[in-house]
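What follows is a set of notes on a single structure, which appears directly below.
Missing here: one protein chain of the complex. Every other protein chain is in place.
Should a chain be cited, it is by its letter among A and B, assigned in written order, with residues numbered from 1 in that chain.
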Amino acid sequence: MDAAIALTSAVALVGRFPVLAGVDLAMPKGSVTTVLGANGAGKTSLLRLLAGLQRLDSGSARVLGVDLARPERSYRRRVGLLAHDPGLYEDLTPQENLDFALHAVRLPVTATLPSLMRCGISGRLLNTPVKHLSQGQRRRVGLAKLLARRPELWLLDEPHASLDATTRILVGELVEEAASGGAMVVTTSHEPEYSVPMADLVVTMGGGVVIASERGGRHAS
Amino acid sequence: MTRRQLTKWVGVVSLAAAIADVWLGLWVTPPDVNQGDLVRLVYIHPALAWVALYLAFGVAAICSILYLWPRTRSFTMDRIAAASVEVGVVFTVLTLITGSIWGRPTWGVWWTWDARLTSTALLAVMFIGYLALRRVPSDPHVRARRCAIAAIIAAIDVPIVHFSVVWWQTLHQGATVLNPNLTPTIHGIMAWTLLLSFLAFTGIFVWMLLVRFDMAVLEDAGVDDGLESALIDRRAEGSSS
Partner (left out) sequence: MLRDARLIAARDLRIEMRSKVATWQVLPFAFLSLILFAFAIGPDPTLLKQTSPGLFWLSLLFASVLGTQRSLSIEGDGATREATRLLGIDPAGIFLGKTIALLIELAALEIVLLGGVLVFFHTQVSNWPLLISSLILAPIGLASASVIYGSVTTGLRSTATLLPLLVLPVLAPLLIAGARCFSVATGSRGNSAEWLGILAVFAGIYVLLGIVLYGPLEES
């Protein structure tokens, strides 16, 4: 197996608390992984580690050929993270937010409009400052930002939360498209009914380590 | 010799030197023709100022640069820098106090907008700011990096502050307060006492630095012991649920 993500005994500390207490994980290119687990199991910390936002304190982690113990800045451009809070600029419109992100990662801004449209942001919403959007709309803008950036590694933190049925189906479609296009996808979830069918690998975390892993429903279906 | 013993001996020798300095300064050396007994402050004040303004903040600046330099990055540098600033602030305040005591009878006022006084006071405020920044709880790596940067910026500012204050002061008052007539001529036993005071206070600085550094190491050693058990506790959270 050609592991595009390979973690061995990965430990990550926040202050003095080990959010990750020795994670072992291997995922091949073009795979979809769902991480399940109770609150505080370390799911979000795992995504943050993979995004290069959380320092690796011991163990080893290689992602997309990059050693996360000393990640270079360009690594971040290859990764897209949809966090609980999509982290948009409140005073800018969805379109300006996406244009800014695309300029920053040196991609053409022509991807902005189609991505927003695909995620159901159109018409009046395109030019409404983000602060006037609802929680669900913001998450859709965040999703559009990810789609427009086309990263090699998609990290989705509970992508199904606060979304309506249509958008949940959209999330499934986008994940499948990304994975069949060769990208890797890691999602965390509290809703196995949506996330398990779309995944190759289902990992359960607890106490900052992986406690179980099994096949998901992606290739079975 | 272990470092603990070294620390102890540095402390003993420096304190002995300081006591000898006090004895020489107060009883053995003669009073000055112009300043009388006031001149005895020369055996404390310049040595304090040397430790505060050059040694302590110089060490802090160098260690901060070494911390930021990836090859020499270690918490040792961060701890030395922090300990050095802490001790440095104490010496700076002592410098200002002894300077003020000297100034009152010499100049007739507790404080004057002399260039050295003013830049020393500003320096004290800058490094109190550094300590305030250290006290704010945050991730140890982040804190070390931010503090190192704050220390470097402040240290680079010191010469600029000095020059601007010197020019500012001379333009306003014309004459400097360090009147050459008041500077005592130093020779013989006075020179030796002065030299001893520099050695004694430098030794005390090194001793305090070592003690403070060892304290920081001990604090963090406790944390390292904690890591193994913290990992075990953390993993247990998963199996119990």
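For this structure, a couple of remarks:
We adopt the following convention: a residue touches a chain if its C-beta (ideal position, glycine included) is under 8 Å from a C-beta of that chain, and two chains touch if they have at least 3 such contacts.
Everything numeric in this text was worked out from a predicted model, so none of it was measured.
Considering the whole complex, the residue from A:A38, A:L53, A:V66 or A:L126 that touches the absent chain is A:L53. Contact with the omitted chain, checked across B:L38, B:L68, B:L94 or B:V211, is made by B:L68.
Mapped onto subunit A, the footprint of the missing chain covers residues 51-55, 73-77, 79-81, 83-92, 96, 100-101, 103-105, 129. Even with one chain removed from view, subunit B keeps its contact list with that chain: residues 68, 122, 125-126, 128-130, 132-133, 136-138, 141-142, 145-146, 148-150, 152-154, 156-157, 160-161, 163-165, 167-168, 171.
As a working rule, only the chains that are shown with their structure count from here on.
With centres set at the average Cα position, the gap from subunit A to subunit B is 49 Å.
For subunit B in complex with subunit A, the residues that touch the partner chain are 139-141, 223, 226-227, 230-231, 234-239, 241. Against subunit B, in their complex, subunit A makes its touches with residues 11, 13-18, 21-22, 37-38, 40-41, 55, 205-209, 211.
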